[in-house]
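One chain of protein is taken out of this complex; the other chains stay put.
As written, the chain order gives the labels A and B, with residue 1 at the start of each chain.
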Amino acid sequence: MRLTCPFCGARDLREFSYTGAAVLCDRPAPDAGADVWDSYLHLRDNPAGVTRDLWYHGAGCCAWLVVERDTVSHAVLSVVLG
Amino acid sequence: MRYNALRLLKEGLTGNRGWVPVWRDPVPQAAYDIVIIGGGGHGLATAWYLAREHGITNVAVLERGYLGGGNIGRNTTIVRANYFLPGNAEFYSHSLKLWEGLEADLNYNVMHSQRGLINLFHSDGQRDAFVRRGNAMIAQGDDAVLLDRDGVRRHLPYLDFDNPRFPVYGGLLHPRGGTARHDAVAWGYARAADRRGVDLIQQCEVTGIDVQGGRVTGVQTTRGAIRAKKVAIVTAGRSGQVAALAGLRLPIESHVLQAFVTEGLKPVIDHVVSFGMGHFYISQSDKGGLVFGGDLDFYASYAQRGNLPMMEHVMEAAMTLMPVIGHANVLRSWGGIMDMTPDGSPIIDRTDIDGLYLDCGWCYGGFKAVPASGFALAHLLATDRPHETAARFRLDRFRTGAGLMDEEGTGAQHNLH
Partner (left out) sequence: MRVPGRGLLNAAQQVRFNFDGVAYDGLAGDSLASALLANGVRLMGRSFKYHRPRGVVTAGSDEPNALVTVGRGAAQRPNARAPMVELFEGLEAVSQNRWPSLAVDAMQVNDLVSPFLSAGFYYKTFMWPRAFWEKLYEPVIRRAAGLGALSGVAAADESDKVFGFCDLLVIGGGPAGLMAALVAGRAGADVILADERDRMGGRLLDEKEGVGGMAGHAWVAGVLDELDSLPNLRRLVRCTVTGAYDGGTYGAVQRGAPGVAHETFWRIAARRAVLCAGALERGIAFPGNDRPGVMMAGAVRGYLHRYGVAAGRSVAVFANNDHAHCTARDMAAAGLRVACVIDTRPEAPASTGDWPVYTEGAVTGTSGRLGLRSISLRHAGGQRDVFVDTLAVSGGWNPAVHLTCHMGARPVWRDDIAAFVPPEAAVPGLRVAGAAAGVFTTHGALSTGVRAAHDALDDLGISATPADLPEAEDAACCITAFWQVPGKGRAWLDLQNDVTTKDVALAARENFRSVEHMKRYTTQGMATDQGKGSNVTALAVLADATGRSIAATGTTTFRPPYTPVAIATLGAGGSGVGFAPQRFTTSHAASIAMGAPMVEAGLWYRPGYFPRRGETTWRQSCDREVAMVRGAVGVTDVSTLGKIDIQGPDAAAFLDFVYTNRFSTLPPGRVRYGLMLREDGHVMDDGTSACLSPGHYLMTTTTAGAAAVIKHLDFVAQVLRSDLNLRFTSVTEHWAQFAIAGPKARHLLNTLLDDPIDNATFPFMACGAVTLAGVKGRLFRISFSGEHAYEIAVPARHGAALFRLLVAQAETLGGGAYGMEALNVLRLEKGHITHAEIDGRSTAGDIGMARMLAPQKDCIGKVMAARPGLSDPARPRLVGLRPLDPTAPVSAGAHLFAPGAAAVREYDEGYVTSVGWSATLNSNLCLAFLTRGADRIGEQVRLVDALRGHDTLCSVTDPVAHDPKGERLRG
């Protein structure tokens, strides 16, 4: 499996690590309330289909990337900076 | 029909034509008291315990594929009770006790083999963590033995003690840990539940969950609508999809875990062995294949297959730990869908919708939990009170932070457990 890092080009999966769903990019305000924070950190749509992931090019340029990907076919649809 | 050696003899002498179906193919009824969504290990066990412990048999198990076709049919078959946090400790302890009586209970040989499980450690710090774990096991009433390096060598002489990257400092031995034959567990529970009148409906996918006024009234399926007083979602990695049918979002992220088996070999590994410096564990099946695996691939997936980097890491771990198996040939690889939670521990709880219950979040450890999970969910369904062995598996613990069971200590990142 390969991801195309916007800086480094197409690189093997082993250079990257996955953290979670891209919802993690939208950190709630401190006073947003328990429900919002619970949703942010724990609850997930977890689709069987297209999802947006957060990946880190740790063995490369260390860019955080948002990857649009299909969790059933593993097809990678887009990779952009986070 | 009871299974035993005499029956084998009788049927063998008469051309094996007398064997009867292990389960019926009933037509789904219009309504049941309880509908269990998911015909895997946990769902089938729940059905049997409902019948056996609570006398509740007006139950349907709805399986979208063939019975036992999910994670129960594709795991590395390890059975153990070596968790240390409150909540997990009592649950898996209970499960192991149920395992020990399972063949007699089900009249089916699940080949439960308590050959001993050894967790290796490779530093003082790791040792101390395993000491904490072992003492928790003993305080729970289970068995644990601390092995030093020589002790490990006596049990596992074939490990590389000469030049490994991470030398073996010792190990924690769990004598009652071991393996069982995964398909037999599903088939054993299914047959036993069917015999008690539970309807096992295959090729029946749930496409909708009917909720009226905050209460569940039934399900829609590819084989028609079915009314039910209580509905339990027991679908492991697909829990998020099924729960979404009722408008629920779960703290679950689904991930792929790869596992591997080699060609059959004469006996070489007697125990279940777990490596401490790379997530690698291995045992040998009764047919001779080495069954082993490692970490998740780490990216969310429903594909039931993984990629090369993690596979290679697992193989490299095998080579540093026990190069004697280097010439064993990997025959097959596969993957399942793991329902990962933010603390790596499961959920057996009601939901905010009356009559809708949840049993999920088993991550990659659901096989050993099958008996206790079925037992506890049956108790919850029958009495609407959690069983004491599973009282801490609450759905709301992430929101409140109370009663988290983070065995790995890695925090609220689903794929790190």
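By our rule, a residue touches a chain if its C-beta (ideal position, glycine included) is under 8 Å from a C-beta of that chain, and two chains touch if they have at least 3 such contacts.
If you're wondering where the values come from, they're calculated on a predicted model, not measured in any experiment.
**Q** Check the options B:I34, B:L156, B:I325 or B:V370 and report the residue that touches the missing chain.
**A** Candidates B:I34, B:L156, B:I325 or B:V370; residue touching the omitted chain: B:I325.
**Q** What chain A residues would touch the chain not displayed?
**A** 1-3, 10, 12-13, 17, 19, 24-25, 27-28, 30, 34, 37, 41, 54, 56, 58, 62-64, 73-76, 81-82
**Q** Which positions on chain B touch the chain that was left off?
**A** 3-5, 7-9, 12-13, 15-17, 19-25, 65-67, 69, 73, 86, 89-90, 103-104, 107-109, 111-115, 122-125, 127-136, 138-141, 144-146, 158, 160, 163-167, 181, 183-184, 187-188, 202, 262-268, 277-278, 284, 286-289, 303-305, 307-308, 311-312, 314-320, 323-334, 342, 397, 399-404, 406, 408-412
FYI, only the chains that are shown with their structure count from here on.
**Q** How many angstrom lie between the centres of chain A and chain B, each centre taken as the mean Cα position?
**A** Chain A and chain B have C-alpha centres separated by 28 Å.
**Q** Can you name the residues of chain A that touch chain B in the complex?
**A** Result: residues 1, 12-14, 17-21, 34-35, 38-39, 41-48, 51, 53, 55, 69, 71-74 of chain A touch chain B.
**Q** In the complex of these two chains, what residues of chain B are touching chain A?
**A** Answer in residue numbers: 238, 240-241, 244, 249-254, 298-303, 307-309, 342, 398-399, 412-415.
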